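Here the complex is missing one protein chain, while the rest keep their positions.
By letter and in written order, the chains are A, B and C; residue numbering begins at 1 in each of them.
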Amino acid sequence: MSDTTLRLTLEQLQCERDDRELFRDVSLTARAGEIWQITGANGAGKTTLLRILVGLHGFYEGRREWWDESWRSELLYLGHQPGVREELTPLENLRFTCALGAQSGDPMAALSAVGLRGFEDVPAAHLSAGQKRRVALARLWLERKGVWVLDEPYTAIDQDGVAQLDAQIQQAADAGTLVLYTSHHQVGDGVRRLHLAKGRAEVRA
Amino acid sequence: MAFESFADFLAMGKHGFYVWSAYGISAFLVITSMVLALRGQGRVRQTLARQQRRAEVDK
Amino acid sequence: MAFRAALSRELLVLWRSPAEIINPLFFFVMVISLFPLAISPRPETLALIAPGVLWVAALLAVMLSLDGLFRRDQESGVLEQLLTSPVMTVVPVTAKLLAHWLLTGLPLVLVSPVLAHMLQLPDRVLGVVMLSLLLGTPALTVIGAIGSALTVGLNRGGILLAVLVLPLYIPVLIFGAGVIRTAVEGGPVPGVLAILGALLALTASLGPLAVAAGLKISSGN
Partner (left out) sequence: MVWQTIKRWYHMLGSPRYFHTFSSRVLPWLTPIALITLVTGLVWGLVFAPSDYQQGNSYRIIFIHVPASSGALMGYMALGVSGLVAVVWRMKMAEVMLKAIAPFGAALAAISLITGSLWGKPTWGTYWQWDARMTSMLILLFMYVGVIALQNVIREPRQAARAAGLLAIVGVINVVIVKYSVEWVQTLHQGSTLKLFGESTINPAMKYPLLISMLGMWLLYAVNVLVRARTEVEWRERRSKWVQTLIRKGDQ
């Protein structure tokens, strides 16, 4: 029977960088509605693993397969950098990422949801690092996508921001989104963990 | 044989300088490229052998 | 739709950082004014070297303006957004190249008659000068962008960009300057202009694809 909820399959993923082996034999099957927390020390290859998932990094062995061809249109990727141009205001940045990511939704509402009300028209250059990250996170409050790949979403986020983000991720997962994120913070109890250490990966579902 | 004597061959009818410098420089560049290629191979083999020995010592 | 959004965004970004527009223009003017001082102010000599001087200055101005073309996007993470979006990478890339040309290449074209006049070129030729730069500078922008895409991750891209891109600029330089020289000598301008146009067509069609491929390679793919 074709498992309609299957979203992502990884088999024996192996990757090298700067002359050393980053990780090997990373295998994983992830389904819609699951939340995967990817942990590991700095330099263990967490960001590289995410970049392989979203197709930014192509030099790896093994198999990475999404559930269908048009997975990119269902992807929401927040990278290591916030992805915000300093010359533009948060509103302009968000409108541009919507057009580029084929994502609808109301940018104003999203910005106020992440606590940036009143900052919509301030050039991003004047925003703090935390606020810039919030502009990136605002995309989670726009039209929901099938797969969320978030690189360190909790960095530079204050206390109540963390709770808000947990709720949003949990809500998206309940609605069927597959969430994969890297962070030391655990969103909730039903979270599956993939721990990268010494080049190996342990899945603690 | 297009030349009467070896001396004549060297002189190349007053063009000796150009002909021999052309061949000399060409030979130099070809040989350097070959030597570099072979040295590269030697160096890689050496580094890999050293790494292997170090790995065996650690085990 | 994404193309329009990308184009308006790029124009906005460039418009908000005027240095990106002014510097290439002043560079163009300054380099050109070096030649009369370096070679000789005599009108006959100037008119003889003018086509080449105009084109070499334009070529260098465009190339230098492309050095950091994608660097800001890469550092801020916008490039990653672009590469992971469902829209084909070539679409926003083409928009970026068009915006960049509009604000760096086009000003050179507009100011070139003044400089051509300063280099003692006859006034009947000024139209051809603008036309040759109008067809040539977009080709220079696209070719330079290929080099810029390949060197985006490297810190000292500048000189390397020149080493990669200058050989690729030579045909555009030859025919670009050739158009003006033919016009000065009263020769058949349309023929040479057609070749320059063909070069532009080739670069404008294949170039953006190469730039997109270069960006993917530079990001590790």
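Quick note on the criterion: a contact is a pair of C-beta atoms (placed from the backbone, for glycine too) under 8 Å apart; a residue touches a chain by one contact, two chains touch by 3 or more.
Quick caveat, the model's predicted, so the values are computed rather than measured.
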Determine which of the presented chains are touched by the chain that is not presented, and list them. A, B, C
Given C:21, C:47, C:134 or C:164, the one touching the chain that is not displayed: C:164
On chain C, the omitted chain is touched by residues 143, 146, 150-151, 153-154, 160, 163-164, 166-168, 170-171, 174-175, 178, 195, 199, 202, 206, 210, 213-214, 217-218, 220
The missing chain sits against chain B at residues 1-3, 9, 12-16, 18-19, 21-23, 25-26, 29-30, 32-34, 36-38, 40-41, 44-45, 48-49, 51-52
Residues belonging to chain A that touch the chain removed from view: 16-18, 21, 58-59
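Methods note: only the chains that are shown with their structure count from here on.
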Separation of mean Cα positions, chain C and chain B [Å, integer]: 43
Averaging C-alpha coordinates per chain, one finds the centres of chain A and chain C separated by a number of Å equal to 37
Note: chain A residues in touch with at least two other chains are none
The answer for chain A against chain C in the complex is residues 51, 54-59, 70, 72-73, 75, 77, 79-88, 92, 95-97, 99-102, 123, 136
The residues of chain C that touch chain A in their complex are 1-2, 5-6, 9, 12-13, 16-17, 72-73, 75-78, 80-87, 92, 216, 219-221
